[in-house]
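All protein chains of the complex are present and in place, except for one that has been dropped.
Per-chain residue numbering starts at 1, and chain names A and B are given in the order in which the chains are listed.
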Amino acid sequence: MHMCDEGERSMGKHKLWQSIEEVHGEAHEPVAPEPLLEQPFSRRRFMALLSASMALAAGSAGCRRPDHKLVPAVAAPEYQIPGLPLFYTTAFQHKNAAFGLLVKCREGRPIKIEGNDLHPISAGASTAYAQASLLTLYDPDRIRRVRMGNTLRVPLETALAQLAEALKEEAAAGRLCYLCIEEHCSPSYEALLKALQADFPWLRVVFMPSFLAEHAAAVNAQVLGIDGELVPNLERADLIVTVEADPLGIDRYALWHTRNFAARRRVRNRQEARMNRLVAVEAIMSLTGTNADTRLRMHPAAFEGFLAATLRELARYRSVPPVLLGAAAQVPAAYAEEAARLAEELHQAGERAAVLVGAHLGEPIHALALAINLALGSVGQGKVFDPAYVLPNSHRKQPELERFREELRAGRVGAVLFANVNPEYTADTELRQLLARVGRKAALSLYHDETAQSCWIHIPVAHPLESWGDALAVDGTLSVQQPLLAPLNEGIGSLQDVLIQLAKVLAPERWSEVENYYDFVRRHWRTAYGVDDQQWERVLREGIYRIQRPAPPLRVELNALARAIRPSGLDRSRLLLLVLPSYALYDGTYANCGWLQELPDPITKLTWDNVAAMSPGTAHRLGLKSGDLVRLQQEDGAIIELPVWVQPGMADGVVLTNLGYGRTAGGEVLRNVGQNAYPLLRSGHLGYTAVQLTSLGRRYPLATTQRYHRLQGRPIVQLASLEEYTRPEGPQFHTPEFPGYPGADGRRIPLTIVPPYEYKGHRWWMVIDLSACTGCGACVVACQAENNIPVVGKEQVLRGREMHWIRIDRYYVGPVENPRVVHQPMLCQHCENAPCENVCPVAATTHSPEGLNEMTYNRCVGTRYCLNNCPYKVRRFNFLNYHTDQRPPLEMLFNPDVTVRMRGVMEKCTFCVQRINEAKYHAKDEGRTRVRDGEVLTACQQACPAGAILFGDANDPDSRVSQLRRSDRAYYVLEELNVRPSVTYLAKLWNAPVEQVHQLRES
Amino acid sequence: MRLRNELLVYRREALMFTPRIDRRIKQVTLWGLASLVTAALVTYFGMHNRVTDVGYRPQQPVPFSHKLHVGELGIKCIYCHAGVERSAHSPVPTVSTCMGCHLVVKAESPRLALVRQAWENGTPLEWRRVHKLPDYVHFNHARHIRAGIDCASCHGPVERMGVVSQVAPLSMGWCLDCHRNPERHIIPAREISGIFTGLRANGQTVQLAQSTPVTNPPYGMWSTPVDAPEIPGVPMPKLPGRGPENCSSCHY
Partner (left out) sequence: MQPTPATVATPPHVNGQELQREPLVLGNPTLHDVTEKIAGIAVSRPSWKYWLTLGITGTAAAWGLFCIGYTIATGIGVWGLNNPVAWGWDITNFVWWIGIGHAGTLISAILHLFRQRWRTAINRSAEAMTIFAVICAGLFPLIHLGRPWFAYWLFPYPNQMQMWINFRSPLVWDVFAVSTYLTVSILFWYLGLIPDLATLRNYVKRRIPKALYTFFSLGWVGSARHWQHYEIAYLILAAISTPLVLSVHSVVSFDFAVSILPGWHTTIFPPYFVAGAIFSGFAMVLTLVLIMRWVLNLENYITLKHIDNMNRILLATGMMVGYAYAMEFFIAMYSGNEYERYAFLNRAFGPYGWAYWAMVFCNVAVPQLFWSPRLRRNVVVTFIASILVNVGMWLERFVIITTSLHRDFLPSSWDYYAPTWVEVSIYIGTLGIFFTLFLLFAKYVPVIAIAETKAILPGAQPEHHVVAEAAASR
């Protein structure tokens, strides 16, 4: 049900928003069993004490239940039927990357975010960030009213008038006004900014990214004449070599990369067993590194040497311009034999091979990689590096920033507007001091963050899910960002709306005809893309509009490239520090989002903190253990105090920490979480810097969700190399031996004295492909959003009480210095012989005729025996009332189809039974007795970019799950227990030599 | 010898154990037992929703009479509760629905003052809720309506109620009774309810079934032109016409 914009615009009206709240009253609010959760806290405590008698009284005759109100809307909003969801397409922007979204609304409030399956980037999948933006929308810490200095509740008009006045004065005084914006990929926004600059000569717009990593852009500009990053299309790559690049991790297009990467990993059967191959060369342990087929642990100082050697070796097979060879010769070679082997592989893969370099690494490395890619011919139209796929707004921003600094130093800047940027937190000391001198500062942002606090005026702008806009994806897909509900901040519009209103005040004569930003976007689309109203409706329904982006002509300046190739003197002897964005919070924009704070880091499994990760060797040399507090100090005296984390697989002499933590203002959640690593960036640039480490002799508690990292030789995760798998005799997967008879999946069912239950109708089944799963964690947040799973906070995670229904187990295989990593999503296995079911005294967990292991919260008394008896330990107990401290409007986030659990109640994955029921209703309405294959998507499956999770009906022989559960890679975790899980795992395949995998299996 | 003395001592002592005290003992014991039994009975029936909430009959802010509108004027249930055949909830009519008629019909009636006021000020009416299930129960109106089950099966003869009251306990046991043997409890769809028992295939209506007797076709099954992907030898587990009885069909 993609609605057209008429209904949509009426959604935007304030009156309607009221009526939505009213409908909400009548709607099926998900609150846990009365009366415990509906009372104020103190009262609830009291009642909890008396609740035994309450339970009696509540049921007994004569005692009237409390009065409930039914509050229908005054005028029924279009398409709104209480209890029925509406879906709207919109766009999600993560900095200058974008993909399409499909948002589910109930009673006018968005309750779940999915990827737009029509959008070529997302294709139905989504990221943790996208999922979490829903929580940000309802974040109680968002500022609702305009604030000037210490005076709150200023009407927007007044504020804008004063601001305009101030700007006029400054302009009259011949000073400039700067508008600092974050990286974006919205054409209309760009057009708006251009228009503003055209109208107001004294206005300058400057990109203010939280960190700079533009060596790629620099090299591209010098060599290819493209000022920007080329986003590789991994779908076209057979051999991917990453030099500390993290396309599957912190890359802004990780979603797309993961999809393309995994699409080449899902081996269906032995006949067409072909996979791409990923070789990771890195000093840190990145998510990409954990998914590599071959991982080369290397000190960053050796990167150039290694690539140079590879380039020279490559010259043995194919023609490499001598000028480049000459340049490469200057770089002392490193890891020669590995380089030789790699060169051979690269040559064989030819133009279907690609070398990716981490954005934080220096120009020489990017240059060498580009040289190799050119030599391989993987740059060009339709190749891995397609000049058509230039990341929007990825040009070098340092020059403009420098000019900004100059103007500031010269005192020619009279006013600065911060549009959703937070320099007080991200910028270096010098810039902060310079900014402090500016008198007239205004912030337009969601939160009253560090920067907003330093400003004279703070205008709370609307959340992306509340505002119009558009976004351009790297593949040239345009999508419209349409609001899902009226702004919660008392109707103040989006950033662009506010800018337009400001312009109206400044130059009414020129801006009068522009009604608002929606109007502006429509005009822009009409003029720029010739989209008329009819097409516009289609765009809103489908959420996509493809435009032709002319690929810039490709020209190669070999000399420039050769010039860029030079040894960068990284000092091996010093301890090197690398600061990167964190997987959970990225650059700190999402710091106030509990879901992301509690999303375990895919590698360390840490929550609520950033750490100084170092290799076991380094830690041993320095006599440090995980949790020891250390002080890291740079030459210029920048200091950070962090707890140590011993991270297997990292190179010795390297320390890694993450950005995004240590925020001081802008919400309750982000308070006292981790340390701010921005001061350690060199003038905003990512990259290795020498540091001095001193132990503080204090310990610090680290909240990790996984404390043991070895498989203990248990056949929990099954591995094979692709080669071994394709052999005629096949791989030797572990299968327990017992007398029995063959089951539907071709595996033996142990002999029993009771005949097995015959599952008629549907038999719900899940298949998880371990060789596709990259461990990104999108499923975890998606599940949290769908099933009203609470955030418990660091203290509870420390106690081991995290509530995630699906977790991703991460095991290290092999030597501790350079282990291989396997990710295993673990959720309720819905066992046929479920051990949890027969130990529950009150029958609160039972088995459904469709094979679901049902958990009935309202029957649960909380003996916790089911949890003890669950071999997978996937059940979660509400030790405390985790949902009670919900501040409004957070309760609007709840999915009304899922009960909110109170304390003392067990919960666990339900296979999204509410979605199953929904699908069955649809089937019935269409007169079908069965649900079609693929009609039910569990939240985790829907979010998974790798397509590693599959859900369906195992009774339907043609369904994808019943085909896959018969696959020769299929196995059950802990099959020997004969609990007969309903989740089939497909063994992990590594595209690596057999003996390597065997070694690992033995270890 | 010595033992006999002991016994004599007892006898003598026992004289002070008078019949009165003996009676007292018996009384106390009896009363104790009696109170225990009463406590047990109170608990037992207290636990029964069979006796709770039935007959709950709150006065509504607006004296709206289903008796008049449905019973006498013959307005079908789903005219005002529109969407009930599609949604889990039975929507409560908006003020605009009322005004749809009452702009012209009885436009001046003082009893409609509140409604008009709401309409003019855009402030919603606050009705008092009669039927309320706990929030952990996911009852779905549409499913039951589409099975040809009449509103009256649960809500009673609303068309004869001036002020609506709750006629059924709405307890779990009550639900299960009907799910197990519907033919005993269910009132088939009636004209007055205006229940749409047709089918939707690819968006549009396929066939409009009139309200049907209880047994044929059984509840939850329709004769339909839409081909159903049946799997030979794998019938649906739910008995034709029976409601599901597993927990997660209502609690999740």
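Observations on the model:
Following the convention adopted for this analysis, a residue touches a chain if its C-beta (ideal position, glycine included) is under 8 Å from a C-beta of that chain, and two chains touch if they have at least 3 such contacts.
Treat the numbers as computed from the prediction; the structure is a model and nothing was measured.
Looking at the complex as a whole, the chain kept out of the display touches A, B. Check A:Lys168, A:His709, A:Lys794 or A:His922 against the missing chain and you find that the one touching it is A:His709.
Contact with the undisplayed chain is limited, among A:His68, A:Arg549, A:Arg864 or A:His998, to A:Arg864.
Set against the missing chain, the residues A:Val905, A:Ile949 or A:Val983 yield one that touches it, A:Val905.
Taking the whole complex into account, chain A touches the unshown chain at residues 45-46, 48-49, 51-52, 54-55, 59, 706-714, 716, 796, 799-802, 807, 809-811, 824, 826, 835, 838-843, 859-865, 867-869, 871-873, 876-881, 902-906, 973-974, 977, 979. The omitted chain makes contact with chain B at the following residues, 2-3, 6-7, 9-11, 13-14, 17, 21-22, 25, 28, 44, 47-50, 169, 171-174, 176.
Assume only the chains that are shown with their structure count from here on.
Our note on geometry: chain A versus chain B, Cα centroid distance of 45 Å, whole angstroms.
Those residues of chain B lying in contact with chain A across their complex are 42-43, 45-49, 51-53, 56, 58, 82-83, 86-89, 91-97, 118-119, 122-129, 132, 134-138, 140, 142-143, 146, 199-202, 206, 220, 222, 224-226, 228-231, 234-238, 244, 246-249, 251-252. Per the touch definition, chain A reaches chain B in the complex via residues 15, 18-19, 22, 26-34, 56, 59-61, 63-65, 67-76, 81-84, 759-761, 846, 848-850, 852, 854, 856-859, 897-899, 910, 913-914, 917, 921, 924-930, 932, 955-957.
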